[in-house]
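Contents: one structure, followed by commentary.
In this view, the complex is presented without one of its protein chains, the others remaining in place.
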Amino acid sequence: QNAEKPKLTLGVGGKQLLYYLPLTVAEKKGFFKEQGLDVEINDFGGGAKSLQALVGGSVDVVTGAYEHTIRMQAKGQDIRAVVELGRFPGITIAVRKDLADKIKSAADFKGLKIGVTAPGSSTALTAQYAMIKAGLKASDAPIIGVGAGASAVAAMKQKQVDIISHLDPVTSKLEADGDVVALIDTRTEAGTKALFGGSNPAAVLYLKHDFAEKNPVTTQKLVNAFVKSLKWLETAKPEDVADLVPAEYHLGDKPLYLRAVKNSLESYSRTGISTPDAMKSMYDALKLLDPELASSNVDLSKTFIDSFAKKASSGS
Amino acid sequence: MELANRLHLDAGQDLSSPQAGTPPAVTLGGLDITFHLEGGSRYQAVTGIDLSVAAGEFVSVVGPTGCGKSTLLNAAAGLLTPSAGTVTIFGQPLAGLNRRAGYLFQADALMPWKTALDNVKVALEPMGVSDAEADRRARDWLARVGLRAFVDRYPHMLSGGQRKRVALAQMLIRDPEILLMDEPFGPLDAQTRQIMGNLLLDLWSRDRKALIFVTHDLEEAIALSDRVVVMSAGPAAGIVADYRVPLPRPRDIAEIRLEKAFHEIHRDIWVSLRVEVQKAYAMGEGKELVGGAGA
Amino acid sequence: MELANRLHLDAGQDLSSPQAGTPPAVTLGGLDITFHLEGGSRYQAVTGIDLSVAAGEFVSVVGPTGCGKSTLLNAAAGLLTPSAGTVTIFGQPLAGLNRRAGYLFQADALMPWKTALDNVKVALEPMGVSDAEADRRARDWLARVGLRAFVDRYPHMLSGGQRKRVALAQMLIRDPEILLMDEPFGPLDAQTRQIMGNLLLDLWSRDRKALIFVTHDLEEAIALSDRVVVMSAGPAAGIVADYRVPLPRPRDIAEIRLEKAFHEIHRDIWVSLRVEVQKAYAMGEGKELVGGAGA
Amino acid sequence: MKRAKLLILQALVMVVFLAVWHLVTTTSLFGDVKTTQFFFSTPGAVLSRTWTQLTGGEIYWHLGITLTETVLAFVIGSAAGILFGFTFARNELLAAVFDPYIKAANALPRVVLAPIFALWFGLGIWSKVALGFTLVFFIVFFNVYQGVREVSPTVLANARMLGMNERQLFRHVYWPSALTWMFSSLHTSVGFALVGAVVGEYLGSSAGLGYKIHEAESVFDVTGVFSGMLILAMFVIAIDSVVTMVEKRLLVWRPGQSSTTV
Partner (left out) sequence: MKRAKLLILQALVMVVFLAVWHLVTTTSLFGDVKTTQFFFSTPGAVLSRTWTQLTGGEIYWHLGITLTETVLAFVIGSAAGILFGFTFARNELLAAVFDPYIKAANALPRVVLAPIFALWFGLGIWSKVALGFTLVFFIVFFNVYQGVREVSPTVLANARMLGMNERQLFRHVYWPSALTWMFSSLHTSVGFALVGAVVGEYLGSSAGLGYKIHEAESVFDVTGVFSGMLILAMFVIAIDSVVTMVEKRLLVWRPGQSSTTV
């Protein structure tokens, strides 16, 4: 059966991030081609921008945060995830080395400066969630946007922030340089459980509902490709990943890259399917933090279509 | 004499226009021009100016420096709206620019980004003359003002007198019905002045142009014109005398200075002018009133 | 006569400088000035100019329009580096600007962003005069040129003649040892010219200034100066005659025109000038060679 | 009278703009209402949000920070632009040697430089000032450079003959002559100073209008984004009118467009 739309555009906010590794794997391993798809990948300055591109119709599908689908449903945009790529958020909350002996948990964050990728982003929400869980108020510590790349590293090295809630490779870089000590690490199952009480969908492939309805075959093929790359990642060693991706991705420091991959490998989804529990835990966290969502009533079954991923898993 | 001249002003039109009945080319009626200054004060440059120039008439305007001669030409050209009074061109009240007039400015007004040739050529463009024809005529005119070897120079590469001659060619090539000329021969030597003067007379006498000619050279004014108008010193300058030049045409401007009638009228005008200049100087120096400047 | 004058050129210094022995204020020796034109061609404006002006001497320069008078003054001011020849100021070869000279430009050179008063005042700033003192002296000078009522005007609010007089005050207030003046009285009426001329003579005679005065008014040149230098027509203009004016000082410029000696020298210069102007005109018109312009 | 007419016309433009905006975002003439609102919100929502913000106190704190950054970037950037513009215009060799480097520097995308600024100047206001500076500086620099070279040769020669030294020439000739050019560039650079500050905040900060806008954008709150931009716009008009006032004062000497009679 041929895809209805073999040529499609995919949006992503920071393709090189380990967060989106399954995409690079699918691309480099040729899984899209295998399915007869010609996918043009558009890289955006951030997750929000790629979502806007989807709503505006500039891209067909997006690899982005699951959280976006909840927000969009709350705004009446029927955007749904079709395959889960990351089962743990992959966000690490770390404290600066020289404060490590004083700050032991989120309960001690009061008054400290917390660096996040951007105000309102998932790194910010995770940090605030941790504080609320520890009995503080979300406004007890100033949230500072430090950006996504080298500027985040700079902010920590210069002691502009005390705590950093960030993603790889920033976290691994800081850890490797011995600048920070991780407090909460949602790259691992244990860390995620400790914070959210269960797994928590992170990166997903999402699209407009009508796209899935109009192009079921295309969607299925896409999901097949992603599930295949998840399967590959399940057994891959950090070295395999390093060999697969372009050399520029190695952060100019291969041991660092290997370390970052190793830290992250556990967080990729195994099946591509998210559980309702995990989805609910995410929604509850959002409700707690975002006044706009607090009063919302989103039907979570509309945020994730699991039939494609199920078919892909059983098919392969 | 003074009185006679003043009377002549009113009767001027009939006497001076060769063809009575057609409306005069330029009529300034009760013209007042007041400038706004910084800080709200005003300066009344000229007041109560009545002047009529018939088609085919050559009128020179003389007066002490700063009395308002250029201002008068600006009003006749439509570049300046008078505060009071009327400007009538061939019987029509003037609204906006005076399209039937050519104006030779006192200051440098050539386009600095065009060569002498292009500056003259461009004057023909609004008339729809073809490029080749415009080129030919512009070269011809530049030769007539003695600048054949300088056609390709930009204005900044020309001397003051050369620039003035380019401006002259630029104005004359359009052959306008009314010529307004503000010290056109100022930066020229006496000889070149005569050559240019003869050129101008030639052109003027061919068809019935009206000419208002501002100059500081009284001899030149008399040698060239039908009437010499003397303005008083500013502020609030007016016309104090209007002399008819009783010399026959055609004239050779070099020769005419030797005639007796020339000397008589020269002396007359000189005296009335001298009074005005001294008045102007006294005022400017502030010995009398710092007059009108704060009205 | 012609020959005598040419000889006088060489012997000029001793004859003309009231105090032989001190070096002349300005000496131009074998001056050549050639301009580069677009497209690589050249225009030789003046060539082989030898001119010496002693301290205390008043020299007028006359010549057909475009012959190179302004160019000569520019060279003496140090604004233009000659292609060949030397400029010597009080015995010192001139390098860079001539700091001992004041220059009245032919074109408008007032700072448009300063009022008449400020334009004159600013000339005293390089001399370190205090502000109050500068103000007093500037007002005084503006009054002397007849502009007391116009001190607060910006240049664009002044008439052409008024601007020229501001520039005159601006130059004279500094009291420079050498005065270079390019048609200073061009846009002034005959009366004002005389007043300004007397003012200038007054100033000049007080201390031994050297004065190079470019004018188109031959009568003015004779009435004011010790020597009148006549330039030939360009291109490659030179000095063709150098007349000493045999009139006694002090002079009243209005009266002096009535003397016989005045008329004689006027006629002499007029003739030699006329030849040059006609040559210039013929050249410009291209009847003879389009000369030198492509050398 | 004339002033009133002008204000009415300006208001009219505003009303037409709002009406079109309203039409686009609340009727389905131009596509799906939900999608258009996702991108453009509605004028009503934006205005009411702006009102809420302006009457609340919090925004003024952010505005204050952005204002400080903008003014600093503008002042330092124009001062440096003026200084370098003059220096380079007066020193041909210097200008010729550095010309390619300046052109190249002007073309560097500032967004990419943000991490370096953060490194050098920290995350406080100074990294934003630096970003605004890089925008303002070049605009002012090129205009002042040109302005100085445009000085009328005669006026300059005259001033030099009056014996002015370099400093006096600067004060009495170059500076006034370049003023028109400078003000033309200042009108552009006021805007760019603000852009620099906001983009800097957007890329990493803890306060300021750009921070607010970024926050709103991250949670897809377009209404918040537009109301932030609206506040910004009002803000720049205020700063610019100060520039215009100064300009009017300093350029009194200029001949008006047409001759002025009563």
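Here the chain labels run A, B, C and D in written order, and each chain numbers its own residues starting at 1.
As a convention for this text, a residue touches a chain if its C-beta (ideal position, glycine included) is under 8 Å from a C-beta of that chain, and two chains touch if they have at least 3 such contacts.
Keep in mind that what you see is a predicted model, and the values were worked out from it rather than measured.
Q: Which of these, B:31, B:45, B:101 or B:195, touches the one chain of the complex that we don't see?
A: Only one of B:31, B:45, B:101 or B:195 touches the chain omitted from view, namely B:101.
Q: Just to verify: which one of B:42, B:137 or B:174 makes contact with the chain not shown?
A: Of the candidates B:42, B:137 or B:174, B:174 is in touch with the missing chain.
Q: Tell me which stretches of chain B touch the chain missing from the display.
A: That gives, for chain B, the contact residues 77, 79, 97-99, 101-103, 105, 107-115, 122-123, 125-127, 154, 156, 167, 170, 174.
Q: On chain A, what residues meet the omitted chain?
A: Touching the chain left out of view, chain A contributes residues 9, 11, 14-17, 40-45, 49-50, 52-53, 56-59, 148-150, 153-154, 157, 169, 173, 177, 248-253.
Q: Write the list of chain D residues that the hidden chain touches.
A: Residues of chain D in contact with the hidden chain: 6, 9-10, 13-14, 39-40, 92-93, 96-98, 100-101, 103-112, 115-116, 119, 138-139, 142-143, 145-146, 149-150, 153, 180-181, 183-185, 187-188, 190-192, 194-195, 198-199, 202, 210, 213, 217, 225, 229, 232-237, 240, 255, 257.
We take it that only the chains that are shown with their structure count from here on.
Q: Between chain C and chain D, what distance separates the C-alpha centroids? Give it in angstrom.
A: 50
Q: How far is the middle of chain B from the middle of chain C, if each middle is the mean of its Cα atoms, in Å?
A: Each chain reduced to its C-alpha mean, chain B and chain C end up 28 Å apart.
Q: In whole angstrom, what separates the CA-based centres of chain A and chain B?
A: 84
Q: If you look at chain C, which of its residues touch at least two other chains?
A: 107-108 - these are the residues of chain C that touch more than one other chain.
Q: Would you mind listing the residues of chain D that make contact with two or more other chains?
A: Counting only residues that touch two or more other chains, chain D contributes 252.
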